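All protein chains of the complex are present and in place, except for one that has been dropped.
Chain naming follows the written order as A and B, and within any one chain the residues start at number 1.
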Amino acid sequence: MNMRKQFPIVALALFLVLPVFVHEGFYLDLLLFTFMYAAMSVGWDIMGGYAGYVSLGTVGFFGLGSYAAGLLVVHAGIPVFVSAPFIGILTGILGAGLGWVSLRVRGTSFVIVTLTFASVAQFLMLNLRGITAGSSGLLLPLLNLPADQVILPFYYSMLALLVAAILVSLAIRRSKFGLGLIAIREEEGKADGSGVNTSLYKILAFAISVSFAGAAGAIHAQYLNTITPDSEFELIITLTVIIMALVGGRGTVWGPVLGAFIIQPLSVYLIYLAPSGIAGQLHLVGLGVILVLVVMFLPNGIIPTWDAWRNARRRPPKVDVPGTTLPEVAS
Amino acid sequence: MRRSNRSIAVPGVRPLLVLLAAGSVALAGCAGAATPSPAASAAASVAASVAASAAASAASSAPSASPSAACPIAPCDQPIVIGVSQALTGDKADPGTAIEQGYEVWAKEVNDAGGLLGRQVVIKSYDNQSLADTAVSQMERLATVDKVDLMFGPFSSVLTGPTSAVAAKYKYAYIEGAGGSPSVFSRNFTNIFFVQPATADHQADPFVQYILSLPADQRPKSAAYPQQDDPFVSATEDGAQATLEAAGIKTVYKQVYPPTQTDFSAIAAAVKASGAEIVLGGTIGNDSISQVQAYASINYQPKAVYMTSGPSTVGPFKQALGSKVNGIFTGDGWVQTSKAPGNDKFVAEFHAMFPKVTDIGTESAEGYSVGQVLQAAVLGTQSIDNAKIIAWLHANKVQTVQGLIGWDPIGRPNGSFLLEQYQNDKLLVVGPANDPNKNGDPVYPKPNW
Partner (left out) sequence: MNAHLLIQAVVLGLLAGGVYALMASGLTLIFGVMRVVNVAHAAMILTAAYVSWVLFTTFGLDPIASILVVMPAFFVGGALGQRFVLRHLGDRDMTLTVLVSFGIAIILEGLQGSIWSSNFQAINTSYAQSSFAIGDVYVPLVRLIAAGAALVVLGGLFLLLTRSNLGRAIRATTQDPRTAALVGVNVEQVTMIAFAIGVSVAAAGGPLLGVLFSFYPATQWLWIGKLLAIVVLGGMGSLRGTFVAAMILGLAEQIAAVYLPLDWAPLVFLMVLFGVLIVRPQGLFGSVARESL
């Protein structure tokens, strides 16, 4: 039992000291994006996994966070590492507003609103050209650090974002709030009836869930240092975040993290391992196929499926004597 | 929501997670050491370059040949590797591929003639799928894992922005043929060299100067600027508008339309209603055809029409518009019939390597010019040291198929675009006045549609 609890700490320690031994920018870039996607995926899972409400609008919040941070750098000289937490909170407030519009009734409004929200956000950034420079994009000044160190603030801030997301997710999981969300996912009508304030819970969950995307976007703006409506609102970002959560395990704390560590390196390395041109042509199709296959054949993702398999093997065969066995309680 | 039967996660799979984390780093280490050696693929020549470099690196245990006069920089049996992250797929695939083909024609020419400084040149190209994040990751790989000697830039200003920062970080000279939007230069990097006659905001200068050179009684008093939403287009249109306004030509119409616009009747009606005497259309391709058709169909007769892009794709333009093309102006950095030294060889070599391409796109010429610039700097400094190359390029001009190009301290070229105009159904070069390619004089006002 102790080992299981220590592994995440060991992993964290590993990632903290890794830059001392690994200097190549390519690996640090790979890891920081893995952290970023993992954090956003953990966030997505709070709404899509715990509460069961699928948001298709992740990149809308990511992009707005990115532009907010970028504009603050360009016009007010505020570094993204300072503004990111506040942008995260503001994104959460925006999410709460969007949630209020779409979550007061049950049903399909949420999917519709989140999907179109991402389009609206991109549209606004594209057309408010006086503020955002439209399709030409915003170019940010670079950080004033030596070449071998300039990637480190991004690496550590994305790692910190991931740790924060995991801690928040753990806290929710073990709280009454978390139980309420799961109740909403399982049987919303009954949850409503038994006194859970479902509207408030859903809105709150969504607000928390998107705040990580906003903060990630803010840090990303400075990393890429050239932000355009295309680069910051790529639909692939939403798609990747969802696939990671589904593959790793929807509704779990660590599932999205596992998914990120599988999918992101695969995505990056595909271009080096596959013949030139093929990877590019099939990238989008491949992701779509993975999504469809996972939903159809492995809808719970790796972690819950592995757990169920493990538990099934561990339990002794049941002997059904009426009146002597208590109902199973999920642990 | 219907019931689903998932149990609450048991904290027993974290070991798997850590294993995967460690595994991904290990994978990174393993894959980093071996360079990919793909089998035959669709993008044959690009893949061939990569395969060639793989074979070369695999044989790297051979002792380096000592330097000689023909090969001043050891190791002489090793190729000079030029790294590129290029948009070969995705929404910038066509121009990206065209630039890449320009690079390849240049590399083949150099290698056939004995190489650069006696060493073969290999272009190591990764497809960034038109995605900025991927481009940055690939630039990091080229610099820190592949440790390429030199670099070329990708297609488009939006990809040149972030990748130039990575190149600057690792102190590579960044010679690029397609990032010409003014914003690319806004951070005052000294390692960027944009290989076109001028930046985007100067593309329409020859036209603007021509208009302003007209005697006062013939000069137009108002102008319209209907333009597509695109960074290159806006840079050109804004540049022209600023100069014309400063000279007293009023802007009576300016409208940015989305790329999906196909119905120009409303725009044409509005332009006509504004009374604009000349039109500067910010077009990219088919919208140039649609604008002209729309103007003609409502009998709007401006005295001059300039279109940023589209008219020089002669085939489709003439086929769609017939004799309506006459009088229309456009701008270009290069024409296939250019008299610039080396251009005939470039065109012949291109057709030999890529027989299916009938009209060579300007991007390919830009790619080829990038190679020419690097070649001149390497030969001029007798080295592949990026710092020396950067210094040399700031102090010299290079003769390319796009003409003689030199740069200011932050990499902006100081040449001039060509002014072209359709006359008698042919596209002629009508400006600048002293350009060797000039084969006609501008006609004003435009014959009626």
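One rule holds in what follows: a residue touches a chain if its C-beta (ideal position, glycine included) is under 8 Å from a C-beta of that chain, and two chains touch if they have at least 3 such contacts.
Keep in mind that what you see is a predicted model, and the values were worked out from it rather than measured.
Within the complete assembly, B:Tyr257 is the residue of B:Tyr257, B:Phe317, B:Tyr422 or B:Trp449 that touches the hidden chain.
Among the residues A:Gln6, A:Asn127 or A:Asn311, only A:Asn127 touches the chain that is left out of the figure.
For the chain left out of this panel, the touching residue among B:Asp229, B:Asp332, B:Glu420 or B:Asp435 is B:Asp229. The chain that is not drawn here is touched, among residues A:Leu18, A:Leu142, A:Val163 or A:Leu291, by A:Leu291.
Interface with the hidden chain, as seen from chain B, comprises residues 1-2, 4, 89-91, 93-94, 130, 229, 255-263, 265-267, 269, 273, 285-286, 290, 293-294, 297-298, 320. Those residues of chain A that touch the chain absent from the view are 48, 52-54, 56, 101-102, 105-109, 111-113, 115-116, 118-120, 123, 126-127, 189, 235, 239, 242, 246, 281-289, 291-292, 295-296, 299.
One rule holds in what follows: only the chains that are shown with their structure count from here on.
Centroid to centroid, with C-alpha atoms defining each point, chain A and chain B lie 36 Å apart. Remark: chain A residues 3-5, 7-8, 10-11, 14-15, 18, 22-27, 29-31, 33-34, 52, 126, 129, 133-137, 139, 141-142, 147, 150, 173, 182, 184-188, 223-226, 228, 230-231, 234, 236, 249-255, 257-258, 261-262, 265, 268-269, 271-281, 283, 300, 302-304, 306-308, 310-311, 330-331 touch chain B in the complex.
If you check the complex, the residues on chain B that touch chain A are 1, 3-4, 6-18, 20-22, 24-25, 27-28, 31-32, 36, 38-43, 46-47, 50, 88-90, 125-127, 129, 131-134, 136-138, 140-141, 143-145, 157-158, 161-162, 165-166, 168-171, 181, 183-184, 186-187, 229-231, 234-235, 256.
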